[in-house]
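Mind having a look at this structure? Questions to follow.
Complex shown without one protein chain; remaining protein chains in place.
Note that the chains take the letters A, B, C, D and E in the order they are written out, and that residue 1 is the start of every chain.
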Amino acid sequence: MQILVVNPNTTQTMTATIAAAAKGVAAASTEIVAVTSPMGPASIEGYYDEALAVPGLLIEIARGEKAGAQAAVIACFDDTGLDAARALAGIPVLGICEAALATTAFVARRFAVVTTMERSRLPVEALVERYGMKDRCNVRAADIPVLSLEDPASNARERLRAEIAAALAQDRAEAIVLGCAGMADLAAELTHEFGCPVVDGVSAAVKQAEALIALNLSTAKRGAYARPVDKTYTGLLSAFAPQELLGNG
Amino acid sequence: MQILVVNPNTTQTMTATIAAAAKGVAAASTEIVAVTSPMGPASIEGYYDEALAVPGLLIEIARGEKAGAQAAVIACFDDTGLDAARALAGIPVLGICEAALATTAFVARRFAVVTTMERSRLPVEALVERYGMKDRCNVRAADIPVLSLEDPASNARERLRAEIAAALAQDRAEAIVLGCAGMADLAAELTHEFGCPVVDGVSAAVKQAEALIALNLSTAKRGAYARPVDKTYTGLLSAFAPQELLGNG
Amino acid sequence: MQILVVNPNTTQTMTATIAAAAKGVAAASTEIVAVTSPMGPASIEGYYDEALAVPGLLIEIARGEKAGAQAAVIACFDDTGLDAARALAGIPVLGICEAALATTAFVARRFAVVTTMERSRLPVEALVERYGMKDRCNVRAADIPVLSLEDPASNARERLRAEIAAALAQDRAEAIVLGCAGMADLAAELTHEFGCPVVDGVSAAVKQAEALIALNLSTAKRGAYARPVDKTYTGLLSAFAPQELLGNG
Amino acid sequence: MQILVVNPNTTQTMTATIAAAAKGVAAASTEIVAVTSPMGPASIEGYYDEALAVPGLLIEIARGEKAGAQAAVIACFDDTGLDAARALAGIPVLGICEAALATTAFVARRFAVVTTMERSRLPVEALVERYGMKDRCNVRAADIPVLSLEDPASNARERLRAEIAAALAQDRAEAIVLGCAGMADLAAELTHEFGCPVVDGVSAAVKQAEALIALNLSTAKRGAYARPVDKTYTGLLSAFAPQELLGNG
Amino acid sequence: MQILVVNPNTTQTMTATIAAAAKGVAAASTEIVAVTSPMGPASIEGYYDEALAVPGLLIEIARGEKAGAQAAVIACFDDTGLDAARALAGIPVLGICEAALATTAFVARRFAVVTTMERSRLPVEALVERYGMKDRCNVRAADIPVLSLEDPASNARERLRAEIAAALAQDRAEAIVLGCAGMADLAAELTHEFGCPVVDGVSAAVKQAEALIALNLSTAKRGAYARPVDKTYTGLLSAFAPQELLGNG
Partner (left out) sequence: MQILVVNPNTTQTMTATIAAAAKGVAAASTEIVAVTSPMGPASIEGYYDEALAVPGLLIEIARGEKAGAQAAVIACFDDTGLDAARALAGIPVLGICEAALATTAFVARRFAVVTTMERSRLPVEALVERYGMKDRCNVRAADIPVLSLEDPASNARERLRAEIAAALAQDRAEAIVLGCAGMADLAAELTHEFGCPVVDGVSAAVKQAEALIALNLSTAKRGAYARPVDKTYTGLLSAFAPQELLGNG
């Protein structure tokens, strides 16, 4: 099996963290291909960055599928471009927020997501509602810039711990979801420290991708995720016409 | 007052239809500046086109605000890039779906949106839910490609009429919302024909924009729509770094 | 354009405050006709007053329409008698709560209403749910009697300020809606003071009324708002038979 | 025990039907006092009539409580003025829609209300949502004027039967609620005919009123149903000032 | 009238408390038959105990109906086995949570349940949602083991009082529901003490059972509560085959 993991921001050190988490849980027979988006923001913090991370993501999804990937993972917790990627791709595509929530729901009735910045909280809350978890999952922001997770001198990890503690004490959370791909290396350590399930979305998505491949399931192509209609694309984005990225339909 | 109306697809004939509708309802003192996106898809049909229409839209929002617009309207019924545009802009930004639903809700308890293609139906249903109208508004697709609305030889307008008739007869709809900017020229005629309110989103958004300007209201900048964080943007999209588009924060 | 603004309580000083707010935002070509209900309670605080304010309101709606008004505004934040007025009138009718929420939703994802007394909180919460804003808007009561807003010796305005500050600090509110027509004169001052949008319903409703008139929209008359059925009305209320108020149908 | 049953429309023959239903199920020790509203519409069909039926209802609630009633029933299926009556009264007050839905929910998972006219359907749907039954109860209108139920020459009862049959066949309804006080005499006959529970709201409300009296429960007076604030009432409605109807607080 | 009241745990002292509460509110003509489950847990605290209390409950429901009961009450606040009992029985069956919530909703807009242990809180919250009360009722756990309510040396009653006080002060509760059958003897005393309605589910269910009998209503047998299909049951539970418990269908 080959699974494509796309980091939709352009920071390669974060791709390395993500790749390590993915490889750490992948089956022996699974090859993880981790790539960094070739264009767009260095980190995704709020609606503006999210929108501009999508073109680079879509390029990598199309390229990865042509290169033989059997499933793809979008390694950003706002599930950047998930619907567009599903319409584009023939292979199944997973968001790490979606995968983390679905996985955690098997082991806890109530849980909490701890994400980075306040401006990311509302988009994540919208995902929690979209995925049907609004009544059992609340979202907290630890007020840490995404790239500070990469910086050993920052106090980002202490803030994260404090917010997890608050979620367990005040929100009746029984388990924790780490709300940023850049936290992927912390799940095991925090599980041990807090004595409750702490779920990383990258790891969860890799296992879900393996499951979909084994079950021989791919995205339904009738309805919302039908192949994009061929048409003219112009300007800077002319290479994104469906017939360009996918070949003639 | 100057109101910017952005057509986020790249088809200039559609911009002309939109501009005419906007000017038709604007106050005497309002200047309508209608522009066409400089990049991306010729029409927006489904999630893939929608995602790739956003960069061109954002360019025009930033340019229009610098040129003196006091409010902006996004003239595509899937409210393309609305959240990203609101985070980017200092001026208020309106989607035509949002404006049409809010306006129609003042004159009918139950109503229906009639949109173009089946693949656009689910995204519009998600907007209807986001704007709090799920229990009073249902969405129908007339199965017409967007650009066929521009083509006098197509039967697009007959299909639209048939779907409106079905909404009134079967859905307990008391009013109709036209679910595509390309239908903007039809509202008056259909209102007369069906004897019920038929609302065009472009017109509704222009009046809402005038209202916001008169009320001296702009997008709240604490929380979800805070100014994007300055950071490195790379590759094809390097010009979209917030400090590039907006100037240093 | 002529817009009727009805104060459904019988306190004329409050009508003056409302009229000033309405005229302050109306277009140059709009005539505001502000009237006071001829019967019922001096202020509307809770379900009992609300029910008994409706007959006087309906009298004024019918009278105003006959006198040439093209739209009507009900200037009480519990949207007193809105459904009955819509069924009665041929012209569009707006509630100030409805108009304020719809307007604020264009400029903020989350916001708060600050109303007067605890007993008005639950009815306003019911309106927030009816208008589809339950997940993004919470309601606070500042515990101030309505008429104390007219009294310079009361501390009503200080309590209002304290509650606004609490909404911004504790509820993730990005904007504030003033939950009483008697607060209409405070919006500009509070916007400046708190640095966030502060919306007055009377002003918002006047602009929405102008928009509906310009868009040539009136209440749908199939379904919930069909003209009342002619029938015998008796006793104190015999003058309210539809055929009396409206003329024979 | 004395239970007040108020018919909020002014048609005395309907009061007789209601009184018979109430007496038919009351305990031997219960005295039913059935009264007709002294003012307002001859029947309640839609929002306009409903609003104008409230003052007459409130008069009778206040009068009945002073005369010794221990509970009151509002015998109109739109639960006319229920919140205002609860704020006014010291004794418990029940709506027949509310009582019918609560009772039917004990004996069926899914059920349907069959009401009279289309314009009453939406208000009843709003009650079904308010009482928490939206996911298990749908509402049908048989398209029959309320007073035609009193007219042996009309085909109202045949239409009612046809709509019940449709609810059982098409809506997965397991039981039926009769959606008009004027149908109170039909429940037993229709239960036998259709072989499923058919619930009349007047009967249900009388038994709920007896239950509340036996349990020594009355309306909570903290919060939404606090006693109305004493204040000036003017004009035609001057007699409705709380201190007039209730005595000084 | 004969009403069966089943205590689904096996603790006879609790049955005595329940029987006293039931008899305290029953009509003079009602015979209360209170029985204790013959098998399963001594108290029901959480999902595991709840599941294993069902077989004993079903035995008693079947036995009681054969012995002439006209309605049955399940006297445990998690409404143990309610759906299975309704499918089994010909007579109406009531849960005490369901009955308490429906009754309290007639006298308060907002209220709170105070139950025993944290692990029972989530199941009760699920019932509150099922019965349509989620927006007006919250659930608190006083952290008291069920059987400690029977123990005069425990501080269970003080903890219960403290939690009621917190619900009134912090949750905008206007009334209280006692969330355990073992609290049935406390309702009158707490009503007096807190000056608001305090509702016991056993008492409420008895009155609802009397109401259903008087209204001649029984569980609908089309749909979810159809008679169980006859089939082989094996092992320890072979006596539970429907044809065994009910006789051949």
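The criterion applied here is as follows: a contact is a pair of C-beta atoms (placed from the backbone, for glycine too) under 8 Å apart; a residue touches a chain by one contact, two chains touch by 3 or more.
Here the structure is a predicted model, which is why all the values come from computation and not from measurement.
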Item checked: Contact partner of the left-out chain, one of E:M1, E:A16, E:V33 or E:L122 -> E:L122
Next item on the list: Check each of A:A67, A:A162, A:A220 or A:A239 against the chain that is not shown and name the one that touches it.
Entry: A:A220
Checklist line | Positions on subunit E where the hidden chain makes contact | finding: 10, 38-43, 45-52, 54-56, 58, 81, 83-84, 86-88, 118-119, 122-123, 145, 223-226, 228-229, 231-238, 240-242
Next item on the list: Considering the whole complex rather than only what is displayed, give the residues of subunit A touching the chain that is not shown.
Entry: 25, 27, 92, 94, 98-99, 102-103, 105-111, 131-135, 168, 172, 174-175, 188, 191, 196-197, 199, 203-204, 207-208, 210-212, 214-220, 222-225
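In this text, only the chains that are shown with their structure count from here on.
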Checklist line | Graph separation of subunit B and subunit C (steps between touching chains) | finding: 1
Next item on the list: Note whether the interface between subunit C and subunit D is symmetric in residue numbering, meaning over half of all numbers used appear on both sides, and answer same or different.
Entry: same
Check: Between subunit A and subunit B, what's the gap in Å when you average each chain's C-alpha atoms?
Finding: 29
Check: subunit C: which residues touch two or more other chains?
Finding: 109-110, 122, 135, 223-225
